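Just one protein chain is left out here, and the rest sit where they should.
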Amino acid sequence: MTGAAPSAPAAFVHHVRVLYADTDTGGVVYHANYLRFLEAARAELFRDRGLAYARIEARGLVFPVVEAALRYRRPARYDDLLEVRLVVKVVGGASFAIAHEIALPDGEVACTGVVRFACISRETGRPVPLPDDVRGLLQGA
Amino acid sequence: MTGAAPSAPAAFVHHVRVLYADTDTGGVVYHANYLRFLEAARAELFRDRGLAYARIEARGLVFPVVEAALRYRRPARYDDLLEVRLVVKVVGGASFAIAHEIALPDGEVACTGVVRFACISRETGRPVPLPDDVRGLLQGA
Amino acid sequence: MTGAAPSAPAAFVHHVRVLYADTDTGGVVYHANYLRFLEAARAELFRDRGLAYARIEARGLVFPVVEAALRYRRPARYDDLLEVRLVVKVVGGASFAIAHEIALPDGEVACTGVVRFACISRETGRPVPLPDDVRGLLQGA
Partner (left out) sequence: MTGAAPSAPAAFVHHVRVLYADTDTGGVVYHANYLRFLEAARAELFRDRGLAYARIEARGLVFPVVEAALRYRRPARYDDLLEVRLVVKVVGGASFAIAHEIALPDGEVACTGVVRFACISRETGRPVPLPDDVRGLLQGA
């Protein structure tokens, strides 16, 4: 991932509270569950910018995850209020990526990475160009 | 739940290995995840009796959970090989229930209970009578 | 469950947004995940009344789920903002129960039920009486 770090001023910020359901017997958040936190933050990013993902789907588009890269730096624990910071990067005509940084209550970073999405027509299952309004929304990041 | 206990000879048995993903920071299986173990066992019960649930769905029927009652007796832990015992009870024309008992490796019982299902037409969303072959399959318990 | 319905004025209310992670291929919330929504609401109930569950644990107590009963009435779907209503009932010296009602955006009820908890000493693993302040907090419901 190049360009602006997710902690740059342009990052979209969403908070997530860690539940018992998110943790494991090691006393920390189970590694797969950070992807859930990212989904929660992403949904609010879209909603915040005026186009809830449910409405994008209603237009016949889906944005499946095609790639995910995560680096786990420090463990998050039960009841932590995590700060999820997202920076969107349009990376092509029918694809975009969202870099993330998930911070612990003490400011340390628990997890960084990037998730890439395709823009797919639900009807054909084939990639289609990002509609202009979605592209604009994403570039607003 | 009345009638034969799930540990009676007629019980269908399926084993499930506890993953980190199933546990929580309390060092035990998170309570919601027993419902997952039950789903895994139920799928194998249907398959074992000759009609995988995916094939039932292909016939336009779905069996949503309409009621679940669980009693947690002892905690299961990471890497435990759990024995899930199921006993099916047809409870009406368009409904059935499956009683369960989930045993720990030492033989103690971790969780008991019963889950009730409706037989629903996917097309109409309305209850429909259990087809004769499904009823027979269930009564084979 | 007897006494006041969870929708009575005394209910504690918490909202939960349904994620893709909560849904299943049937197009609805997977039945086990309502237990997660209940945990999220419960944590906020404790916090709201001045004693976060993490602080209760720090005092050497744990409140494991010992019984759960759920009735599924209507399906919740992706992006629904669910209203979780909780009513606490102290049911004994070392035990309490929380009745719930989870409402869909249209006001219909998706799920009702009750979850019962034990008050356990983490050190001994044995039931201990609910401390007076926790009892008071719970009875504030």
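By written order: A, B and C. Residues from 1 in each chain.
The definition used in the following text is that a residue touches a chain if its C-beta (ideal position, glycine included) is under 8 Å from a C-beta of that chain, and two chains touch if they have at least 3 such contacts.
Predicted model only: the values in this text are computed from it and were never measured.
Asker: Which residue from A:Val13, A:Leu35, A:Ala94 or A:Val128 sits in contact with the chain not drawn here?
Answerer: Result: among the candidates, A:Leu35 touches the missing chain.
Asker: Of A:Leu51, A:Val65, A:Val90 or A:Val109, which sits in contact with the chain we cannot see?
Answerer: Going through A:Leu51, A:Val65, A:Val90 or A:Val109 one by one, A:Val65 is the residue touching the chain not shown.
Asker: Hey, which chain A residues sit against the chain that's not shown?
Answerer: Within chain A, the residues that touch the unshown chain are 26, 28, 31-33, 35-36, 62, 64-72, 75.
Asker: Could I get the residues of chain B that touch the absent chain, sorted low to high?
Answerer: Looking at chain B, the ones touching the missing chain are residues 17, 19-21, 35-36, 39-40, 43, 52-54, 78-79.
Asker: Under the stated touch rule, tell me which residues of chain C contact the chain that is not displayed.
Answerer: Where chain C meets the chain not shown: residues 20-21, 23-28, 30, 32, 77-78.
Throughout what follows, only the chains that are shown with their structure count from here on.
Asker: So chain B and chain C: same face meeting same face, with over half the numbers shared, or different?
Answerer: Same: when the shared numbers are divided by all numbers used, the fraction is over half.
Asker: Work out per-chain C-alpha centres and flag the one nearest the whole-protein C-alpha centre.
Answerer: Closest to the centre of all protein C-alpha atoms: chain C.
Asker: Would you mind pulling out the distance in Å between where the CA atoms of chain A average out and where those of chain C do?
Answerer: Distance between chain centres, rounded to whole Å: 28 Å.
Asker: Approximately how many whole Å separate the CA-defined centres of chain A and chain B?
Answerer: Averaging C-alpha atoms per chain gives centres 35 Å apart.
Asker: How many angstrom lie between the CA centroids of chain B and chain C, rounded to a whole number?
Answerer: 23
Asker: If you look at chain B, which of its residues touch at least two other chains?
Answerer: Only 26, 28, 32 qualify.
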